[in-house]
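Not every chain is included here, but those present sit where they belong.
Think of it as A, B and C in the order they're written, each chain with its own count starting at 1.
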Amino acid sequence: MRIIDLNCDMGESYGAYKLGLDESVIRHITSANIACGWHAGDPEVMDKTVKLAVDNSVGIGAHPGYPDLLGFGRRNMDCTPEEIRRYIIYQIGALSAFCAIHGARLQHVKPHGALYLAAVENEPIARAVAQAIISVDPNLIYVALAGAKGEMVRRIGKAVGLKVVYEAFPDRAYTPEGTLVSRRKPGAVIKDPKEVARRALLMAAEGVVVAVDGTRIPLEAQTICVHGDTPSAVELVRSIRETFKSEGIVLKPMGLISE
Amino acid sequence: MRIIDLNCDMGESYGAYKLGLDESVIRHITSANIACGWHAGDPEVMDKTVKLAVDNSVGIGAHPGYPDLLGFGRRNMDCTPEEIRRYIIYQIGALSAFCAIHGARLQHVKPHGALYLAAVENEPIARAVAQAIISVDPNLIYVALAGAKGEMVRRIGKAVGLKVVYEAFPDRAYTPEGTLVSRRKPGAVIKDPKEVARRALLMAAEGVVVAVDGTRIPLEAQTICVHGDTPSAVELVRSIRETFKSEGIVLKPMGLISE
Amino acid sequence: MRIIDLNCDMGESYGAYKLGLDESVIRHITSANIACGWHAGDPEVMDKTVKLAVDNSVGIGAHPGYPDLLGFGRRNMDCTPEEIRRYIIYQIGALSAFCAIHGARLQHVKPHGALYLAAVENEPIARAVAQAIISVDPNLIYVALAGAKGEMVRRIGKAVGLKVVYEAFPDRAYTPEGTLVSRRKPGAVIKDPKEVARRALLMAAEGVVVAVDGTRIPLEAQTICVHGDTPSAVELVRSIRETFKSEGIVLKPMGLISE
């Protein structure tokens, strides 16, 4: 029997602006990455999303990002590792308070957007993220990219003493080297829910992804990430959930999966 | 022997902008109200100010404010109590994370500026503040205005189960009714450090303030607030400290004063 | 033959957040109130919305608001008249630059949300708004609330030398005194498109509104405001446009209606 986690970004609305289909999507996932008010999210959204996660027994993660609401945290900013360390501590703290009022504990931290990519590309930034996480709470899980490109992040995370969980993207194409195909290239994003579910199953059941050239690559992942802000997101997560159920894959929040 | 706390707003710098003389002032006070990044402060400032407080054995308080950096949190905003409750939870959480990384615990919460005044004037807002505080951590102290105007806040704070500490302002003139003279009136702010120290002593030693008409009013206060952003702030806090020392008044963080 | 203007708030999206159905609604209106990046809108949205207005021969208005993106400019802020004057100058200037690059001229200014209401309730604020507008460009039109409550704003606007245009809301209930029924009361907002179109026609053809008690009140208005952010907005503006056409009411941008 294989056990895996299914995570999704949540709580990305802001003030009068609504984004995502959180109420529907959350019923099918096991971990939620909740925006912390910098690139998206606000205290009302954070409060309601944490409650939604608690009500659905979904693991709660902080999803810290750059101070760039206008760019939704998707643009790289040349922040120093020290700046990033403090930005993440701040955001983890803010979300933790909403966990506290709902009697929940924060499960994991996953940087958002350009900050996620910066940590993958830049060792001092990966270290700053890891140090931020462990300094606030050593029980938090650091979610890192599965595959070749994420190797450094995992090494850094473990070196500082964190539990690291590897994440794979069933709706993204992979190169034969085990890295994500750039979003700017055609075919980088896979949209057919059935195809995505098949890929998710292969990841969960066999730890394998089929690269763009057809080769099967090993890809160890304890959590699978799907995007919740597309119109087809609900169909997508439901499709994965049903496929997993029929194939005997058990979904659990990453914090409840023993190493 | 009388024991009292001396509190001061700290950590109000932001990015390239420096405000206050925190490094000098903190050596003379016993509790610091630290801005949480909304009306002032940023993660770097919060980190350094918490460390400064720890290094000086000063009690740490969250100083949450309105989302109005441009107005420094001094302008009233018609936020709902629910909005305010969540804004305070968010800001307490953010500061708490910096306490955690420095091995410290948050001692108290004192709303800033227009939010402080809104809580004094408006019972649903006072309740929202109190509920925010107790929901995050029931051990936190709620700092409320001493005297007639603060009575409602204290009642609300105690009703929800919080420890409430009363605060007096030795550099502000009081009416015979025991409320602060409006800043818009002449003489509202007392600037002579020796006079302020004398008033602080009267508050600490006898629980009394001399109103503008010369009458002595009882004013129970466990903490005395001075402002740290004026050029004379260092002189002012040093003057109070020395006066207290020579008169046998002991200064202690409010969290260490038994009720 | 009666001539009237039909205005709608536009350009309220922000970064990754989309709001409103601007592309569809703009085909049926004659003036657009474009957010200026404070309570909503951003440079990309402003650029595209100004172009959309130019392409559809729609009059362009600045829709300045409070510095409160989180509250969408709907919460009152105790800003001084001087602060408000400068906030409006800033926002008019920013939008004017986008008009300039598209070869258009700004037609009018209409404050947004809580700022609109503050100007109706508070004479120094109404004066600050009027002075801001005329100081930047004396040809700009100040859009003010039609009816009893807007009387002061119109008087102030005219006193400083501005052309003032009166605005009525066909989807809002009116009291017998000619003021808007508070949104908090039942029936304050009329949702049936046909009913709204009938009310708009009565306003345009006869200068009359039927109050909640059935009395007919005179209500002089040169522009009619509809909301573009509801799902039924397109149907609503189309319904008004068609009703006007069949009844011989001509729609024109307010700047082209001679006094």
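The rule is simple: a contact is a pair of C-beta atoms (placed from the backbone, for glycine too) under 8 Å apart; a residue touches a chain by one contact, two chains touch by 3 or more.
Every value quoted in this text rests on a predicted model; they were computed, and no experiment measured them.
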Problem set entry | Number of copies constituting the complete assembly, 3 shown | 4
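One rule holds in what follows: only the chains that are shown with their structure count from here on.
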Exercise. Can you give the rotation angle that fits subunit A onto its twin subunit B by Cα atoms, in degrees and rounded to the nearest 5?
Worked result: 180
Problem set entry | Interface composition of copies subunit B and subunit C: same or different, split at half | same
Problem set entry | Inter-chain centre distance, subunit B versus subunit C - centres from mean C-alpha coordinates, in Å | 43
Problem set entry | Inter-chain centre distance, subunit A versus subunit B - centres from mean C-alpha coordinates, in Å | 40
For this session: Could you list which residues of subunit C touch at least two other chains?
Result: 70-71
Problem set entry | Partner subunit C, residues of subunit B touching it in the complex | 67-68, 70-71, 75-79, 83, 114
Problem set entry | Residue ranges of subunit B in contact with subunit A within the complex | 37, 43-44, 46-47, 82-83, 86-87, 89-98, 100-101, 135-137
Seminar exercise, completed: So, in the complex, the side of subunit A touching subunit C is made of residues 14-17, 19, 40, 42, 69-72, 74
